[in-house]
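Here's a slice of the assembly, chains where they normally sit.
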Amino acid sequence: MTTQVIVLNGGSSSGKTGIARCLQAILPLPWISLSVDDLLRALPPSLLDSGSGIGFGQSGEVTIGAGFREMEAAWLTGVAAMARAGARIIIDDVFLGGAVAKERVRSRLDGLEVLWVGVYCDPTIATGREIARGDRVRGMAARQAEIVHRGVEYDIEVDTSHTESLDCARVIAAGVV
Amino acid sequence: MTTQVIVLNGGSSSGKTGIARCLQAILPLPWISLSVDDLLRALPPSLLDSGSGIGFGQSGEVTIGAGFREMEAAWLTGVAAMARAGARIIIDDVFLGGAVAKERVRSRLDGLEVLWVGVYCDPTIATGREIARGDRVRGMAARQAEIVHRGVEYDIEVDTSHTESLDCARVIAAGVV
C-alpha cells in the first residue's frame, strides 16, 4: 500500500506547518500541503465571528458552530477527493475534540491509505513559541497542547519540544510507504 | 437550479480577489473563496521552479509543466467535490489557455450549476495596479489581460477598469440563483 495522505495533528504553535514544509522538501515525490488555516482563510466574514461560525476568544479559546462544521465537512470531502484523484496530501489539523475529531476526519478519508502523525509539544515551550511568532492569540498553545491528543491513536508520534522540525520530518518520512 | 459554483476568470491584477471578497460579504448565504493562488501556496518547492512545475519569468511570463497540470487536475476535482458536498464555492482562476483552459475547468465541474464570470480590465490600467500593489512580477498584468478571455463564453462579464469591485460584485450577485 502506498501512503496517500499524511495527517499531522497538534496544538497551535506545536510546529505542524514547519514539519509539513520540511516533508515537502525531503519526500522524493511532490506532496501538496493543506491546513485547516487554509479553510479559515477561505471562509466568508459571516462564519468568522458569528455563533454559527468559528470564533477566537481573547484568551485563546475556540468556539465552533454548526455553520463551520458544515463547511469543514465539505472541505474535508474535497481534500479526500484530491487524494483519490492522485495528489499526495499533507493535512495539518487541530483535533480540538480529540478522538471524536479524529473520527470526523477519518470517516471523510475512508478508503485512503493515511499516515496518522501526532505532533506533540510541551505546553510551556509551545507558549514561548506563541510569543515569539507574535501572530497568534496568547493562550491557544497552552489550551490546545494536550487536549488535541486525548484518546487519539497514531502511526507515528513526534515531539518538537527538543527536536527540530526537519528531524521530526525525517522520522515521519521514514514511515511513508 | 441553484448556483453552486461561481468561476471568476481574469488576468493578474484584474481585481478577481477583491470581487470574491465583496461577493462573500454581500451574498446572503456563506460562500467559500478559493483561488489558483491557494494551490500555488500548497505546492512543494520542486513544483515551483522546475520544468515540470509552474515557473514565473522575470518579465511576467508563466510556464507550466506536466507536474503542475496533474496537481491542478486533482485540486479541481477536489474543489468540485466540495461543491457536490454542499459548499458554495467561488473559484478565482486565470485561464492562460483561453477556451482550452475553460474546458479543462468545466470538465471537472461537470454536473454542477456554474456561473461563469469574465473579469475584464484594460491592460494599461491593470499594469498600473500591478505597480501599486507591488507584490507581483511586472508584466503579468499586461501579458494576461486579453489572452485569458480568448474564445471564452461567460454568463456575466464585468470590467474593473472604471467600476469598483463592490459594484462588479453586485452585478454578479444578481445572477446567482
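The first chain written gets the first letter, and so on, giving A and B; residue counts start at 1 in each chain.
In the analysis below, a contact is a pair of C-beta atoms (placed from the backbone, for glycine too) under 8 Å apart; a residue touches a chain by one contact, two chains touch by 3 or more.
None of these values were measured; they are calculated from a predicted model.
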Copy number across the full structure, from 2 displayed chains: 4
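In this section, only the chains that are shown with their structure count from here on.
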Inter-copy rotation, subunit A to subunit B, in degrees (Cα atoms; steps of 5): 180
Mean-CA-position distance for subunit B and subunit A (Å): 27
For the subunit A and subunit B complex, residues of the former touching the latter: 24-25, 27, 30-34, 38-39, 41-47, 67, 70-71, 73-75, 77-87
